[in-house]
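Every protein chain except one is present and positioned as in the full complex.
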Amino acid sequence: MNVAIVGGTGYGAVELLRFLYNHPHVKVAKIISHSNSGIPFSEVYPHLTNIVDLEMEALDVENLAKEVDVVFFATPSNVSKHVIPSLIDLGVKCIDLSGDFRLRDGGLYKSYYGEDIAEETYIQQAVYGLCEINRQEIKEASLIANPGCYPTATTLGIIPALSKGIIDKKQIIIDAKTGTTGAGRSLAQGFHFSEMQENFKAYKLGVHKHIPEIEQVLSDVANTELQVTFTPHVVPMTRGIMSTIYVDLKEKLSTKEAINLYKEFYRNDPFVRIREEGTIPQTKEVFGSNYCDIGLYVDERTGKLIIVSVIDNLVKGASGQAIQNLNIMNGWDETTGLTQLPIYP
Amino acid sequence: MNVAIVGGTGYGAVELLRFLYNHPHVKVAKIISHSNSGIPFSEVYPHLTNIVDLEMEALDVENLAKEVDVVFFATPSNVSKHVIPSLIDLGVKCIDLSGDFRLRDGGLYKSYYGEDIAEETYIQQAVYGLCEINRQEIKEASLIANPGCYPTATTLGIIPALSKGIIDKKQIIIDAKTGTTGAGRSLAQGFHFSEMQENFKAYKLGVHKHIPEIEQVLSDVANTELQVTFTPHVVPMTRGIMSTIYVDLKEKLSTKEAINLYKEFYRNDPFVRIREEGTIPQTKEVFGSNYCDIGLYVDERTGKLIIVSVIDNLVKGASGQAIQNLNIMNGWDETTGLTQLPIYP
Amino acid sequence: MNVAIVGGTGYGAVELLRFLYNHPHVKVAKIISHSNSGIPFSEVYPHLTNIVDLEMEALDVENLAKEVDVVFFATPSNVSKHVIPSLIDLGVKCIDLSGDFRLRDGGLYKSYYGEDIAEETYIQQAVYGLCEINRQEIKEASLIANPGCYPTATTLGIIPALSKGIIDKKQIIIDAKTGTTGAGRSLAQGFHFSEMQENFKAYKLGVHKHIPEIEQVLSDVANTELQVTFTPHVVPMTRGIMSTIYVDLKEKLSTKEAINLYKEFYRNDPFVRIREEGTIPQTKEVFGSNYCDIGLYVDERTGKLIIVSVIDNLVKGASGQAIQNLNIMNGWDETTGLTQLPIYP
Partner (left out) sequence: MNVAIVGGTGYGAVELLRFLYNHPHVKVAKIISHSNSGIPFSEVYPHLTNIVDLEMEALDVENLAKEVDVVFFATPSNVSKHVIPSLIDLGVKCIDLSGDFRLRDGGLYKSYYGEDIAEETYIQQAVYGLCEINRQEIKEASLIANPGCYPTATTLGIIPALSKGIIDKKQIIIDAKTGTTGAGRSLAQGFHFSEMQENFKAYKLGVHKHIPEIEQVLSDVANTELQVTFTPHVVPMTRGIMSTIYVDLKEKLSTKEAINLYKEFYRNDPFVRIREEGTIPQTKEVFGSNYCDIGLYVDERTGKLIIVSVIDNLVKGASGQAIQNLNIMNGWDETTGLTQLPIYP
């Protein structure tokens, strides 16, 4: 199957290429980059010298529709919403790694993304590609809104407890930490090596785009409007997200019981690993892989369940999950092309 | 004034030396190290070649009492409690960077530190050296229990709100992050560079020693028994602590009002800097210095006050605060010897 | 084909597992670790939870010979030399990642490795597994002495120029830099995160074990005894080696001509990439992969050829090259199981 990647020079694109290179059923036929059309991809990313010999191209929707079956969008916000409708109309399936089709509420979209939401008809078609939760809908989808990195780690961490009704829906606190690739390839003073090294920082308190996304997913599960407190931080490392989540247990529960509940919930999910009692996952333990590892601890003194969920933000939090979605859409084994193990150390 | 440092090869000791070298009223006359007696200090720490020419010595209490006026203990847990009583009896003032004299409750001490607490009479004499809060008692003290690193960042962050009665005492959640020097100089697999680099991890969920210390300090302020939820994490950097603290506001308050309240509270404290609205402190902004920087944000959607408090764990969280205590005890300007600015970048 | 790995808890072993997991012709049937016998591998390396379910076993040569066809040794120095002879005698092929069978000269071995060399008959059988240079001999070998990390990067960088006779054999200066995994998993103060972070250091000037190995390889190529000046350094990063090599050109040569000469030399070698003029490879560009990337620059002012050669020390410098050797020994495509791309960023 031929696919194209739009947004060629971002980290999402390069990570898609890393996995798709070893995918048995897929060939990356085109890399689209508005600003780098005509430039060999390996000039921007010399680590792919002798491996990827494509030149980047400008976007031409008609042409694209003729040559590929699926298009991945690894573009900034407010780009894919202008292109995906035409592709869908031409029968091309789209997997969008940006946030353009994730939210259903146009008002929320506008206030967090600064522009109008995509056309309603496509918003309605879009399936939120959180594979472990929406597998059935993904099978039939033509347009996947691939989840954000924080929402993936966070909602996979909360959903089992929430759906079992064992926690208070009014007190959900998410203290999240990401590696720097979460901020993408664009330069910024705060991500200049000299200023990010030996530094740890919080940012966008209360206003991060992923807040409405997390709330939408959790509200769907809970069948009621939820609000969360969410604080993102940046860690001086390239990859990895940890969400440390604090929720109030409605009734007494042991750590062991919580673990069993989570294991049961994810028993058929190859990429979610629930850790044994006493072991809390570390970000490096999923580095470069599509795993989401979850550790649990019940603080009996304060009646809280503490959930620690880790992913590689570029893999399960972006490109890996996008390929997992592609696999599900095509009826291939969900792990196809995604069997690379975590790199450690 | 002549002082001695016990626990010579730890990071606490080397950091005391860094500041005391430029302190106008103090001379480090002795460095005591049980295991390195007879070895030149600069052999263990070559960065002090030509600067510190002392040899480390074994501990000899009588002799020490003759030659110095103050002894700093930068020793592991359960060491200073065996030595400080004799020194106090001989009229030597002691500043203990370990946890031996911080807790008043022997039962709690035993359950978190694994051994019996120090003799009651000395526990009663000990003053908890959180300078900004206990300045008056410190002036008269002979024995200072220098606060732990997490408790310093955390309690300085919470106390203003707590003492003003604006927050719910039942919901205090502390998500704390430290650099690796917090774990000291002893080798451990988890701090081996190859395994700590590009890694972020939580540890000791619900069982960290600093939990009872934080609760004791806050309970004193609140005049009631408090419990907190506290989760420590390790960041792949050497120095710096950030405590991100989540508390529930009893009544509506704007971010600006919260900031003003904190500014007023710390108006006479040279080492606490309350940041302006919209600016959240980063750990690197206090690197190497004795500052505690605090940023505030009111999440109006969820009614929470989010407090971000950062320190350099080895300075305000250990050796710097110890010297600040020494200054207060001697009536010197509180900043003496501590005017080194943060190193940035 | 069933294989075993001896030296289970080292980084060499875990990296063998990472690649062999996706190797279509190989199954890792046993992991041998003297000190961890009976312990599940994923307890030591939780990133392999749910993936590797083997328990480590004590070494039992007879039993091993019955169950596997090839044994990889990822052991410290002076271990494999005691075991490999019995395995070879029992018809098991061995690939030794340690230095025990690399040197032919017993005197040199003793002075650099501190013990007697392995039995002469096995030393003679051993083929030095530098794939690009010794491919023919490797095909027939039963015992592979897998090259050291520095020697791999360094000799691949020098051999083309040396074998073409364009450089002075008397002035070869190698300034080498490695990531910390080169020092292995054993704890040491110098590799404690707090002391290695923000640090760069030279070590073992003039006495590193890889000096005689590099000289042996180059002397073979040059057909005369060579000596090199070799200075290793450690970089605060986990993976990657760069050898910056300074040699004197006998006659004028342009950078372009040097590049063409190298491209011609390695024209059939899938894992060596010669970079275009003006591009010097960076270690991150081979991170996690089996590539050796080489950049060249002729300094016309001083008549020197400067060669920059980079590898991932754990892959092309250890486990990847070991699998490349396995592939060659078995007549499989040389890249089988090694097609994982560099991880960037």
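Here the chain labels run A, B and C in written order, and each chain numbers its own residues starting at 1.
Just so we're on the same page, contacts are C-beta pairs under 8 Å (C-beta built on N, C-alpha and C of every residue); 3 or more make two chains touch, one makes a residue touch a chain.
Model, not experiment: these values are computed from the prediction.
Among the displayed chains, contact with the absent chain in the complete complex occurs for A, B, C.
For the chain left out of this panel, the touching residue among B:Pro46, B:Gly91, B:Gly165 or B:Gly331 is B:Pro46.
Among the residues A:Asn22, A:Gln197 or A:Thr279, only A:Gln197 touches the chain that is left out of the figure.
Set against the missing chain, the residues C:Gly182, C:Gly240 or C:Gly337 yield one that touches it, C:Gly240. Here the missing chain is touched by one residue of B:Lys30, B:Lys81 or B:Lys284, and it is B:Lys284. Seen across the whole complex, the unshown chain contacts chain A at 11, 179-181, 183, 185, 187-189, 191-194, 196-198, 236-238. Taking the whole complex into account, chain B touches the unshown chain at residues 11, 14, 17-18, 21-22, 45-51, 181, 197-198, 238, 273, 275, 279, 281-282, 284-289, 293, 339-345.
Residue-level contact of chain C with the missing chain is found at 171, 173, 175, 177, 179, 194-195, 197-203, 205-206, 227-229, 231, 233, 235-240, 242, 244, 246, 280, 282-284, 287, 295, 297, 299-302, 304, 306, 308, 344-345.
As a working rule, only the chains that are shown with their structure count from here on.
For chain C, the chain whose average C-alpha position is most distant is B. The most centrally placed chain, judged by C-alpha centroids, is A. With centres taken as mean Cα positions, chain B sits 39 Å from chain A. With centres defined as mean CA coordinates, chain C is found 46 Å away from chain B.
Taking each chain's centre as the mean of its C-alpha atoms, chain A lies 36 Å from chain C.
The set of chain B residues that touch two or more partner chains comprises 179, 194, 197-198, 236-238.
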